[in-house]
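As you look at this complex, bear in mind that one protein chain is not there, while each of the others sits in place.
Note that the chains take the letters A, B and C in the order they are written out, and that residue 1 is the start of every chain.
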Amino acid sequence: MSMIVDMLPLRVRYSDTDQMGTFYNSRPLEWFECARTELIRSKMGMSYAELEAKGFYLPVVEAHLEFHSGARYDDLLEITSKASFSSRARLHFDMLVTHSGSGKVCVRGFTVHAFTNRQGRPVRPPEWFCELFEAAALRNTAPPAES
Amino acid sequence: MSMIVDMLPLRVRYSDTDQMGTFYNSRPLEWFECARTELIRSKMGMSYAELEAKGFYLPVVEAHLEFHSGARYDDLLEITSKASFSSRARLHFDMLVTHSGSGKVCVRGFTVHAFTNRQGRPVRPPEWFCELFEAAALRNTAPPAES
Amino acid sequence: MSMIVDMLPLRVRYSDTDQMGTFYNSRPLEWFECARTELIRSKMGMSYAELEAKGFYLPVVEAHLEFHSGARYDDLLEITSKASFSSRARLHFDMLVTHSGSGKVCVRGFTVHAFTNRQGRPVRPPEWFCELFEAAALRNTAPPAES
Partner (left out) sequence: MSMIVDMLPLRVRYSDTDQMGTFYNSRPLEWFECARTELIRSKMGMSYAELEAKGFYLPVVEAHLEFHSGARYDDLLEITSKASFSSRARLHFDMLVTHSGSGKVCVRGFTVHAFTNRQGRPVRPPEWFCELFEAAALRNTAPPAES
């Protein structure tokens, strides 16, 4: 299965915290979105904004979160995302949030995305997107060239 | 000056709090929006959604906040809003957030709104809106009928 | 299995929307929190704030969301929550968000909560909480009295 892997460093904002002293439980979904945005930009060489400009949308149709440990304001986290097609028209992002340095797991989860048009109707992913995806997946898994 | 006054009771959500134990400083702007929505609905007999459906938008062009006291999760607040035209094409909402019961002031502030079209260009407020506003202001300040 | 059912009407705020025109995907987790708060208050006769004041916390340890249809600014939704113990020390909230009136399903999901102390360590749910829960569940499922 073709897969693209990326990692985004991200700091916990004060606005992410709640009175329990850790991040509020909905914030990881916002972090996942940041990680998806950067995976598409840095690995596929396009931006999600361009995809939308061309009339294709990737709304979340399913999301899952498991909370393993807290994180405090200003903690540096690493959001690792693994993108793959779970079916012909569904993108799946496997997500892992860890504490930078210790590697301690903070959140595990995933999101599933449908391809839709501007009106929200399911459509086939455009051919050029699939080709960019495959090319990125190939680069991503290629063994590093000998130096 | 014509003015419409309304009050919205509102509870502090857990998601409103931050690690200081009070609401995060940006939340009152969301509460102000809730109060404007309900003022327009309950006093003007229309919804802001309808205004947008007719192609008129009221983006915030200026906002001010003064923080007088904190509020905790689940505290019941009262958001008092006073709407008036500060010029021919600017709506001004004077806002006061108090603790229900004690009346202790929590936040004072205001927002100023321009009338724009869908593209964000300034437009004159539609005549029917101004008429609804004036009628609401008259009802609002009328002395209560004798019983 | 003992279960408490509650329903919270809730309007989509402007701040809930994103540029796709529907609510942003993390917002239902905030709505779920509002629904839990009101279920505990209205059915168990206590507030979650009191539970925390007594040193017990109910952090989310798992959350799941399925997105079935969008909802627009100012839409009136109904958040139905069903609370039950999924184990001796885990509370499970089954969640359903529907459009008021049409009943159209908007979001399905659940959250699982652990009992912890202020330091985040797992603890047994206090006896008095379990008793309040059982009493509420009994009232909740009792056939309505004949009139």
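The rule is short, and it goes like this: a contact is a pair of C-beta atoms (placed from the backbone, for glycine too) under 8 Å apart; a residue touches a chain by one contact, two chains touch by 3 or more.
Please read all numbers here as calculations on a predicted model, not as lab measurements.
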Option from A:D6, A:E33 or A:E62 whose C-beta touches the chain left out | A:E33
Chain A residues touching the chain left out here are 11, 13-15, 30, 33-34, 37, 47-49, 52, 72-74
Chain B positions in touch with the non-displayed chain are 20, 22, 25-27, 29-30, 33, 57, 59-67, 70, 111, 120
Spell out, residue by residue, where the missing chain touches chain C.
-> 14-15, 17-19, 21, 24, 26, 72-73
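One rule holds for everything that comes next: only the chains that are shown with their structure count from here on.
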From the Cα centroids, identify the chain that ends up most central relative to all protein Cα atoms.
-> C
Counting only C-alpha atoms to place each centre, which chain is farthest from chain B?
-> A
Cα centroid separation, chain A vs chain B, in Å, comes to 37
Hey, how far is the Cα centre of chain A from the one of chain C, in Å?
-> 27
Among all residues of chain A, those touching at least two other chains are 26
